[in-house]
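Below is one structure; the comments refer to it alone.
Of the protein chains in this complex, all but one are displayed in their positions.
To keep things simple, chains are lettered A, B and C as they appear, and every chain counts its residues starting from 1.
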Amino acid sequence: MQASEHRAAAAPATISVTCRLFARYAEALGRDELQLDLAAGATVADAVHELRRGAAGGVVPERPLAAVNREHAAPDTPLRDGDEVALLPPLAGG
Amino acid sequence: MQASEHRAAAAPATISVTCRLFARYAEALGRDELQLDLAAGATVADAVHELRRGAAGGVVPERPLAAVNREHAAPDTPLRDGDEVALLPPLAGG
Amino acid sequence: MSVEYLTREPIDAERLLREVGDDGRGGAVLFLGSVRRGEEDGPVVAIDYEAYEEMAAAEFERIVAQAREQWPEAGLAVRHRLGAVPLGEASIAVAAAAPHRTEAFAACSWIVDQAKHRLPVWKKERFEDGATRWRED
Partner (left out) sequence: MSVEYLTREPIDAERLLREVGDDGRGGAVLFLGSVRRGEEDGPVVAIDYEAYEEMAAAEFERIVAQAREQWPEAGLAVRHRLGAVPLGEASIAVAAAAPHRTEAFAACSWIVDQAKHRLPVWKKERFEDGATRWRED
């Protein structure tokens, strides 16, 4: 508990993550990467929510497939400063 | 019933079948083909029994895999004059 | 792009088979997934495959590692082609060889399923008239 309180105290009030977009999302928004500033403790869902406040609202669904640091991640996955969050259209490989 | 009685009446008292041997059976017996004369109504099992009375007794088992006219056949398959009966060692293809 | 897993060149199926071959492995299974002319598609002439490449390579590596845990004796090789893939050419190839055929079939089929569900790859159909469309199965 001490350690965790210590980390919480030392954590920045906001974090910055790199948001990457692919395929249809990237094409529709005209860009494939942007920076998002989020409150400390933000999750993937918070990043999506922030992104959808802009032009992405009509393109990216509320619960898109997502990855954090190149691994598939659920919406409640917590983000840390510097993370790479990717929003993935429905996969169609193979 | 009439038809079958008629056929039975016209059938020869004995039939002759070609017996083919393969792989280990052929090698052990030093031949890969012989003629067998059998009673009319004889089955695959009867052909095997006849064969095993000779040298094949130590080579071919009582119920080997068998084929009649190039299709797998059970021991009780009836034989007709001119049939090709093959005795097959355990299969090992592939 | 990992040379191992992703390629912009035609997939060399023979090479995958050689990679997994070993004279202790008697059964080899190769899967090739190709650009297919579906009845509903109209005149598709090619499909452009795009990937989140760093993640696709990492995900392929995780899939292969998980397959190795399940089938420790198997030899495994995988490829996904990116860029424009003409009709009839392979976009994905998976080879698995094992001492016995059931393991080879199981490993190959498992990897293909996982790849289809997990690889961050997308495809855009290209039609005869130059039009394109993202295809989401």
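FYI, contacts are C-beta pairs under 8 Å (C-beta built on N, C-alpha and C of every residue); 3 or more make two chains touch, one makes a residue touch a chain.
Here the structure is a predicted model, which is why all the values come from computation and not from measurement.
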Ask   = What chains on display are touched by the one that is not shown?
value = B, C
Among C:L6, C:V29 or C:A57, the residue in touch with the chain that has been omitted = C:V29
Request  = Can you list, in ascending order, the chain C residues touching the missing chain?
outcome  = 13-14, 17, 21, 23-39, 87-88, 99, 101, 104-105, 108-109, 112
Key: Residues in chain B touching the chain absent from view   = 20, 22-24, 27, 67, 70-72, 86, 88-94
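Please note the rule applied: only the chains that are shown with their structure count from here on.
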Query = Is the way these chains touch best called a line, a ring, a star, complete, or other?
reply = other
Key: Between chain C and chain A, distance of the C-alpha-averaged centres to the nearest whole Å   = 28
Message = Distance between chain B and chain C based on Cα centroids, please, to the nearest Å.
response = 51
Message = Touching at least two other chains at once: which residues of chain A meet that condition?
response = none
Ask   = Out of chain C, which residues touch more than one other chain, so two or more?
value = none
